[in-house]
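Of the protein chains in this complex, all but one are displayed in their positions.
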Amino acid sequence: MTGLGGEVIRTLLGAFAMALFPLVVVVFLIWEARKVIGRMQDRLGPTNAGTYAGPFALFQTVADGIKILTKELIIPTGADRGVFVAAPILVVTVAIAVWAVIPLGPTGLQVVDLDIGAFYVVAISALAPFSMIMAGWSSRNKYAEVGAFRAVSQIVGYEIPQVLALLIPVLLTGSLSLQDIIRAQDIAFIFVVPLAAFSFLIACVAEVGRLPFELAEADSEIVAGYFTEYSGMMFGAFYLGEFINNLTVSVIFSVLFLGGWRGPWVDQVPWLGAVWLMAKALLVFNVLVLFWAAMPRLRIDQVLAFNWKFMVPLGLVELVTVAIADKTMESLGVAQGWERSAGLLVANLVLGLAIVGVLSLVGREAKRRRSFRRPGVGAA
Amino acid sequence: MIHPFAVVGLFLVVSLIFGVAPIALAWLLSPKKLNPRKQQVYESGNPTFGETWIEFKPQYYLFGLAFLAFDVEAAFLFPWALAYNQLALYAVFEAAVFLGLLGVSLVFVWRKGWLEWM
Amino acid sequence: MFAGQVVFLIIACLMLGAAVRVVTSRRIFHAALWLIGSFFCVAVIYMLLESPFMAGIQLFIYIGGIAVLTVIAIMVTKGGMHPDSHTLGNGWSAAIVSISLFIVMAWTITQLGFPNEPGMPVAEEGLALLGAALVDPGGYLVPFEVVSVMLMVVLIGSLYLGRER
Partner (left out) sequence: MITGVPLSWYLILGAALFCVGVYGLLANRNLIIIMMSIELMLNAVVLNLVAFARFMEPARITGKAFAIIVYATAAAEAALGLALTIAIWRTEDTVTIEEIDLLQG
């Protein structure tokens, strides 16, 4: 019995460490994002103006966190109190729960290597829209409700291309375990199926609601979207959950398409895997930050049209193309190694060129049709 | 040896603790001086008017419907993708038919204009 | 052994409690939230049955799909607004019918003598086998393609019903 008890305690400690990991990383990611955004907007970002923020204001986020802990928690009149409080809890819980299967290293640096790991990530993320809809509904605020509805229709819509893109590494690996997917990437999948990586990245940006898909919290239109009414740490929970989600999608993109923890010397020093994974995730995260700083915001009809008229068809065509091209090569005897990868890459490039061709034809047609009308007519 | 599913369950409990803890801590630490003006709903400084829980466009629902169809389809594709390595070429074509039917119906509703935002 | 039973009982109580709240909540939005809770508990029960894929499908289709759609339908029909009682007058007779139904079913189940332990361990490659069977002409190919046709009909039919007129 002591053996089992010890095991439970060790598992719990590991779970706590793993749940703490994204929180700690996010503290510095927020600092990094603010610095990068500041530089891109010709500002300095957080600086060492106060006493407590440390060198380069590294601990600015910690200071912010401590400050926000002492702020009053206001529940507006007419709000549905239970749901109102449950929403921020659910955000953080769902954001952290995904980390159960994320492999930080070859062995040991993972809570549990589920054999349906990738599906677990997708299934747990299915809970995420509810926190927003709960927040929006319970606030009794029109802006909050509009924001929640925008968020939900955007997030559930972009789940489809995300899952279709996620199926491609699964299909190439023949396993849903994230460890197996990493081990299969002798060549990172981004170089094998770049179109799938592209659509996964775009879908992830939409899932986490970064610009240009930020309309759930479009501050010039609907105050702050679904968390308009939140204050103090409950607002902080939404902010935290959002950044944890950013980190999570960066890490999952790295796992699925950039080879996860793989890198030089990982075989000798297993914890180096976490460093490589975080470096790759930081790269992806900075792509998100650059989108954030550089892109204008889309309208809801544009967001939905882009999903259903471009991303979903692209995902379907890409999945069918990869599956058939791979099987055809296998029946031709090109089943293994770099030949298979090169063949898939060629198939992807051909498909990509075809898509660009179709898009340019469609665009030319639309331009021709538009020239008969006055410009500006037809915009909603 | 703890079963992996039990570990997942423990992790879910731990993440729930991580969700509750900051808000519970803030509730303990924060001042509680509420008054009706502070608790007003914030709608850009204007007094709120009309019904708060507004009625939404059915368009949202249409996109939800389209999502549900593709959601079920994706769920069916997971076991197929897992078995992909053992499948023959014709089995892949069967899945392509499966995907193609939905793709065709997506194109159909698109052409009919039911996916337009009005 | 014992721990599994305790977890089962806790989850079963949570699930039934949530389900009862679904059918008795005065606000429809609350009913939808309790529905999600009871779906989640069903997923946990699937984990106890060592069917992680079914648990994932439960979250993915039921919570991620059907519950989202239900919530959207509630919002679109203003159902979330009025905290009215939406039960019929025949609540008592409905309760009697369902409780007697439960008693009959539970009595039958206890009389039939089902096994206490599963005969075999879970198959290792179960999910891949399922995937292969779905596209196997000797397996479930016909239902698989029929599902596709059904989804096509659902997509077209329900968008037709709900389109802007």
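As written, the chains take the letters A, B and C, and residue 1 is the first residue of each chain.
Convention: a residue touches a chain if its C-beta (ideal position, glycine included) is under 8 Å from a C-beta of that chain, and two chains touch if they have at least 3 such contacts.
These numbers were taken from a predicted model, which means no experiment stands behind them.
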{"item": "Contacts of the hidden chain among displayed chains", "value": "B, C"}
{"item": "For chain C, residues in touch with the removed chain", "value": "1-2, 4-5, 7-8, 12, 15-16, 19-20, 22-23, 28, 31-32, 35, 38-39, 42, 45-46, 48-51, 53-54, 57, 61-62, 65-66, 69-70, 73-74, 76-77, 79, 86-88, 90-91, 93-95, 97-99, 101-102, 105-106, 109-110, 112, 114-123, 126, 129-130, 133-134, 139-140, 143, 147, 150-151, 153-154, 157-158, 161-162"}
{"item": "Those residues of chain B which, in the complete complex, touch the missing chain", "value": "3, 5-6, 58, 61, 65, 68-69, 71-72, 75-76, 79"}
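Operating definition for what follows: only the chains that are shown with their structure count from here on.
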{"item": "Rounded Å distance between chain B and chain C, as computed from the means of their C-alpha atoms", "value": "17"}
{"item": "Distance from chain B to chain A - Cα centre to Cα centre, in angstrom", "value": "13"}
{"item": "Whole-Å gap between the CA centroids of chain A and chain C", "value": "28"}
{"item": "For chain C, residues contacting two or more additional chains", "value": "52-53, 56-57, 60, 64-65, 68, 72, 75, 80, 127-128"}
{"item": "Chain A residues counted as touching two or more neighbouring chains", "value": "114, 119-120, 137, 145, 149, 152-153, 156, 159, 174, 176"}
{"item": "Interface residues, chain B side, partner chain C - complex", "value": "5, 8-9, 51, 53, 55-62, 64-69, 71-76, 78-84, 86-87, 91, 94-95, 97-98, 101-102, 104-106, 108-109, 112, 114-115, 118"}
{"item": "Chain A residues touching chain B - in the complex, by the definition given at the top", "value": "4, 7-8, 11-12, 15-16, 18-20, 23, 68-78, 85, 88-94, 96-97, 99-100, 111-114, 119-120, 137, 139-143, 145-146, 149, 152-153, 156-157, 159-160, 163-164, 167, 170-171, 174-176, 223, 228-229, 232-234, 236-237, 240, 300-301, 304-305, 308-309, 312-313, 316-317, 319-320, 323-324, 327-328, 331, 380"}
{"item": "In the complex with chain A, residue positions of chain C that touch it", "value": "27, 29-30, 33, 36, 40, 52-53, 55-57, 59-60, 63-65, 67-68, 71-72, 75, 80, 127-128"}
